[in-house]
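Of the protein chains in this complex, one is absent; all others appear in place.
A, B and C label the chains in the order they appear, each numbered from 1.
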Amino acid sequence: MKEFQEIFLRYHALLQAAVYGSAVLLILIGLYAVLMKKHLVKIVIGLSIIESGVNLLFVAVGYISNHTAPIFSPGYEHAADKMVDPVPQALVLTAIVIGFATTALALSLVIRLYRHHKTANIEQLKSLRW
Amino acid sequence: MVISPIHYIFVPLATAFLIPLLQKLYKDAARVVPGLVLFYNLVISVILFRRVMQHGTVTEIIAGWRPPFGINLIMTPFSATLASLVSFMAFAVWLYGFRFKRVLKGGEVMYYEILQLMMIAGALGIILTGDLFNLFVFIEITGITAISLVAFYRDRHGAEAGFKYMLLGSLASSFLLLGILLIYTQTGTLNMAQIAQKMPAVDSGVKVIALIFILIALGIEAEMFPLNSWAPDAYSQAPSPTSATFASVLAVAALYALIRVGYTLFDARMISGFLIVMGFLTMLIAEMAAFSQTDLKRMLAYSSIGQMGLAMVAFGIGNETAIFGALFLMINHAVIKALLFMSGSYFIYNLQTKKMDALNGIHKRLPYVSFLFSLGVLAIIGFPPFSGFWSKLYILYGAANKNMLLLIIGILSITLIEMTYYLRVIGRIYFAKEKSEPASHKPSVNALVAMTALALVIIILGIYPDLISGYLHQAGRFLLDKQAYIQTVLSMR
Amino acid sequence: MLKKIFVWFLLAVLGIALYASFGRAPFGENRVGPTDNPATVSAFYLKNSAEKLQTANSVTAIVVNFRGFDTLGEVTVLFLAATGLASILYRKEDEDEEGEHLPVRINLPASSIVRTGAKILFPLILLLGIYIFVHGHLTPGGGFQGGSVIATGFLLMFITYRRFGTNHKVMVWLESLSGLAFVLTGLYGLIKYGSFLQNTPDVGHLNDLVSGGLIPLIYIFIGIKVSTELTNVLDTLMNIKPKKR
Partner (left out) sequence: MTTFILFLVVMGIILIAAALYAVIQKDLLYAVLATGVVSLVLSVFFYLLQAPDVAITEAAIGIALTTIIFIITIRNTTRDEDIYSEDLINRFKNKKDA
C-alpha cells in the first residue's frame, strides 16, 4: 500500500487536473450552454451539466488517497481511520435529488412555454419586458 | 410538549404532507387547515419572541448531536423579530386570500395552499437555521414553491416569468453549493458559528472567492442589482396573495440570509462597501424603472426591489442606528407592501386589467380600498405621521453618523422619484375623471379584516414607534455581536 | 459579438477562480484527521456512526441521523416539485389550450419481446429497490437510491404499456402517510428524548439487519416517499397529451 501512495504522489498533478479539471470544465461547458444557447431544452441541459460538475467536485473534494468507502462492512469495523470523508457524499445525495426536482420543474415550464408561445427559442419569448 | 423553534418547521411540513388526504375527507380542508397552522405559528411566535427578548437567544439541537456536529436552530433577537414578522404576515395573507376568487377553481386550490404554506415554512427555516447546507435546502424549498406559484395561472406570462426565475434560481443554487463546498474544504465544517470561528485562519484569496460565490447566489434571491431581473416578472405574474407573500416573507428571508452570511460568516467590514454600492444601484435603477411603469403590479414590484436596496444600504452602513433603521424598514416594507398588493389587486380584479390608466377615479367605486391603498402609499414614501417615516429617518441618521453626505443626498433624491410616481397613482385614483362602471366585486369580509389590520399596524407604528423600537435595538445589537453568536451556538448542550 | 467576448471572458475568469481556489484543497489529501479524538466534523461522524449509532454505512448515518433535518427538507423539495409539476401541467377537463386538441397517441406499441421482458423485469426491479432501501444502513444505497430504482421500474412499465397507470388513491395514501411517518418518527425523538429526529439509544450491533435504531425505519419511509413522488412526477409527465405533428 505504500506503493500506492508513492505513485499517487508522483502523478498528483495529473490526477488533480483530471478530476478537478473535468469538474470545473463541466461547470464551464454547462454555463456556456446556459448563456449562449437559444433552445430552452438546451438551456436546461446546460443547467443539468452544471449540476453534474458541482456534484463531481463535491465527491472529489471528499476523496482521500488510499482510503476506502465509508462503510463499516464486516472486516472493516475498525477501519474508520482509513475511510474517505463521508460528509460531501451525504451532501451530494441531497444535491442530486434536489437537482432532479428542479430539472423536472424546469422541463414542465418548458413544455408550458412551448404550448403557449409555439416556440422554444428564448429570444422569441419577449412578452415580458423591463 | 415545550414550545421550541422546531415547531415552526415540522407542523407546516406534517400538514403539507397530510393535506392531500384531508382533502379527500373534507372538501375545504386545503383552505382551512393552512390557516390553523399559520395561526399556530403566530401563537408560538408570540411565546418565543417574549422568551427571546427576556432571556436571550433560544437555541435548539436537532437529532441530539450538539453543534457543530448536528444541525441547530437558533433564534437570536434579530431572527426572532423576523420570524415573528414572517408568521404575522403569513397569517394576514392567508386571511386575505381565504376567499380569493381566482384561485378557487377546482382541485388547484390544494396545490396552491400546499405551495403557499411551504413557501412560508421554507422562509422560516432560512431565518432559523444555524447550518450552512441546511440554509441551502431551505432556499431550494422556497425557490421551488415560488417558481410553481409564479407559474400558477398557467398563462403565457406566468410560465415565462417562472422560467426566468427558474434559470436564475438554478444558477444561484449551483453557486451557493460551490461557495459552501469551498468553505467546507477550508474549515471542515458546515455549522455557521464554527465557520465564523475558523474563518480568520482561512487564506484570504479563497475567502474572497467563496464570498463572491455566495453573494452571487444570495444576491439573486435577495433581488440585488443586476441579478434581479426575475423579480418584477415574478411579482406581477403571481397570484396576488403570493405577490404579497413575496414582498413580505420571501424578501425578508432572503435579505436575512444575505446579512447573516455577510455579518457572521465573513466580516461585516468586508461587505459593507459592496452592500452600500450595490444596494444604492439596486435602489436607483429599480425606482427609475418603477417610474416608467404602466402596470400597477410591476410598479409595486420595482418599488419593492428599491426598498430592498435601501435595506441593503442600511445594513452596509452597519452602525447601530442604521441597522435599527434597516430592521424597521424591513417590518414596514413587509406590512405596507403587502397592504398595497392586497388593495391593488382588488383594483385589478375589478378592472380586469393591470394597466394604471384604468385606475382613473376608482375611489368612487371602491372607496374603502382606495383609502387603504393611499394610506399604504403615504406610509411607504415616508410621510411623517406614518411608520415609513421613522425607518428612513433612522437610516439617514445612521449615514450622517458616518459622514456619508453623498449617500444621504442620493437617498433623498431617490425618495423624490418614489414620491412622484406614487403620488401620480393617488392622483389618478382620486382626482381623475372616472369612467362610469358599477363596482362588480366588493372585497370580501376576511380580506377587509386582513387589510384593516395591516393598516392599523401601520398607523400605530407610525404614531407610537416606541412600541417595538426597544426590541429592534436589542435585535440590532445582537446582529453586530458576532462573538456572542459563536459562543451561544458552540456552548449548546 | 460583444456578448460572446463577455461570455468567454466570464468563463475564463470563473474557470481560473474555481480551479485555483479548489487547488488549495489538494486532491486526495487527508483533511479528516484522526478519528480517535475527532477534530473535524467528518471524523466525529465516522467515529460515532460505528460506535454510537452502530450503523455500518456512515453516509446513511449522516443522511438520516446526524443531518436528518436536511433530508427532511430534501424529501419536502421532492414533494413540492411533484406538487408544482402537477400544478403547472394541470389541466381541467374543459380547458382548451388555445384550440389544441390531440387525443391520438402516435407511438407504436412496444414489441411483444419488450412487453414480456418488462413484465418479468418489473417485479425484480421493485424487489431490488426494496432490497436497496431496506439494507440502506448496511450496504451502499438507501431510501433515495431504492426509491429511484423503484421509479425506474414504473418508468419501464409506463413506456412499455401505454395503458399502464398507477392507482392514484394508493399513491396518495402512500405518499402522505410515508411523509407523515417520517415527521412523526422525528417527533417521537422530540417527545421521548428531547430532540427532533433523535435516535433511540437502543441501536443493536454493527452489521445486523436490525441495527442503527430508527435509522432503517426512517430510510424505509424515505424510500416509499421518494419512489411515490418520482413515480408521480413521471406519471404526470407521461400523461401529457403529445402535440400535433
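Convention: a contact is a pair of C-beta atoms (placed from the backbone, for glycine too) under 8 Å apart; a residue touches a chain by one contact, two chains touch by 3 or more.
If you're wondering where the values come from, they're calculated on a predicted model, not measured in any experiment.
Put simply, the hidden chain is in touch with A, C once you look at the whole complex. The omitted chain makes contact with just one of the residues C:Thr40, C:Asn57 or C:Ser211: C:Asn57.
Residue in contact with the omitted chain (choice from C:Val77, C:Ala118 or C:Leu234): C:Leu234.
Checked against the full complex, the candidates C:Leu126, C:Leu155, C:Met171 or C:Leu217 give a single residue touching the omitted chain, namely C:Leu155.
The chain not shown here touches chain A at positions 3-4, 7-8, 11, 14-15, 18-19, 21-22, 25-26, 29-30, 32-33, 37-42, 44-46, 48-49, 52, 55-56, 59-60, 62-63, 67-71, 84, 89, 92-93, 96-97, 100, 103-104, 107, 110-111, 114-115, 117-121, 124. Although one chain is not displayed, its contacts with chain C can still be listed: residues 57, 59-60, 132, 140-142, 144-145, 148-149, 151-152, 155, 159, 230, 233-234, 237-238, 240, 242-243.
Convention: only the chains that are shown with their structure count from here on.
By number of C-beta pairs in contact, A-C leads over the other of A-C and A-B. The mean-CA centres of chain A and chain C are about 16 angstrom from one another, to the nearest whole unit. For chain A, the set of residues touching two or more other chains reads 27, 57, 61, 87, 91, 94, 98, 101-102, 105, 109, 112, 116. Within chain C, the positions touching two or more other chains are listed as 18, 22, 25, 31-32, 41-42, 45, 67, 70, 74, 77, 80-81, 84-85, 88. Listed in rising order, the residues of chain A touching chain B in the complex are 27, 34, 40, 43, 47, 50-51, 54, 57-58, 61, 87-88, 91, 94-95, 98, 101-102, 105-106, 109-110, 112-113, 116-117, 125, 127-128, 130. Across the complex, chain B meets chain A through its residues 133, 137, 140, 143-144, 147-148, 151, 154-157, 159-164, 166-167, 169-171, 173-174, 177-178, 180-181, 184-185, 190, 229, 232-233, 237, 289.
The touching residues of chain C, counted against chain B in their complex, run 17-18, 20-22, 24-25, 31-32, 40-42, 44-45, 65-70, 72-74, 76-77, 79-81, 83-88, 90, 92, 172-173, 175-177, 179-180, 183-184, 186-187, 189-191, 193-199.
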